[in-house]
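Omission of a single protein chain aside, the complex is shown with its protein chains in their original locations.
Up next, chain A:
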Amino acid sequence: MSHNHPETELHNPQSTKPPLDPHLKALENEAIHIFREVAAEFERPVMLYSIGKDSSVLLHLARKAFYPGRVPFPLLHVDTGWKFQEMIAFRDAMVEKYDLDLVVHTNPRGAAENVTPFSHGSALYTDIMKTEALRQALDAGQYDAAFGGARRDEEASRAKERIYSFRTPDHRWDPRNQRPELWNLYNGMIRKGESVRAFPLSNWTEVDIWRYIQAEEIPIVPLYFAKKRPIVERDGMMILAEDPRLELLPGELKREEVIRFRTLGCFPLTGAIRSGATTLDDIISELETATVSERQGRAIDRDQSGSMEKKKREGYF
């Protein structure tokens, strides 16, 4: 407990959770403030929900921000069709459990032309099935604000993001001309067609996310925990081999290993790590000694230096 922060909380007798430490409490307060600000200032907000750990934390914070009311905006899942099967099951369970409005969108062009990460390569596939699909979905819903779970510690261009990130009517981000963002005074004034992407988790780090998941007992997709799973090795990554659409290339061998995922995207583009971490304690201590970053397992970041910035300029989250 902080010594500056007096003991002010009467515990709900039903809860067995100890109070949050002041660091996580400060991050939580900031995120709730951002959620409420966006909900009050915009006409049609939406929350991007990608089913990963950051999304799970984002959803939990949204529920806290608007309690005792419902989450007052829909969740949007841009479904590439290549998510891990366990993620889709988890998504549907969350929507049911928390009485949420869910919008799912898949790029019809991509589906019609059968765009896959195998046939089109990771860069083009991501452009069509994620960036283009997201733009379609945001336009269709006429959303003027979209929450995302991006953190500034993830990647160099994300470190430059504002909490309110202004986007032009064609969803472009101009990193050289961002609005100054002073104190916690966010400027949400936009013209018709323009929008803002809001990032309540901007100041969180990967370890903060895990410590918060642990402290708040937030449900997450089981793929984050180590288990014996079928994999193949490809391009230096261990890819989960449970989906029948994954065809083995000559020389590739399917085998079982004890693995887990540190980050979850589309299964053919997300590498697993060898790990015995089966509990949140294990994961946190593994992270604290990790020598590689979280996005090391993401193929789409590695296409070239600055590729995330390029994607973001074009409308990617």
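One rule holds in what follows: contacts are C-beta pairs under 8 Å (C-beta built on N, C-alpha and C of every residue); 3 or more make two chains touch, one makes a residue touch a chain; residues count from 1.
By our rule, contacts and distances are computed from a predicted model.
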item: Missing subunit (named according to UniProt) among the choices "Sugar ABC transporter permease", "Pyruvate dehydrogenase E1 component subunit alpha", "Sulfate adenylyltransferase subunit 1" or "Penicillin-binding protein 2"; value: "Sulfate adenylyltransferase subunit 1"
item: Sole residue of A:S55, A:T131, A:S202 or A:T270 that reaches the chain not shown, by the stated touch rule; value: A:S202
item: Options A:R36, A:H105, A:H120 or A:R234, residue touching the unrepresented chain; value: A:R36
item: Interface with the unshown chain - residue positions in chain A; value: 2-6, 8-12, 15, 17, 21-23, 26, 28-29, 32-33, 36-37, 39-40, 63-70, 152-153, 155-160, 175-176, 178-185, 187, 189-191, 202-203, 205, 290-293, 296, 305-306, 309-310
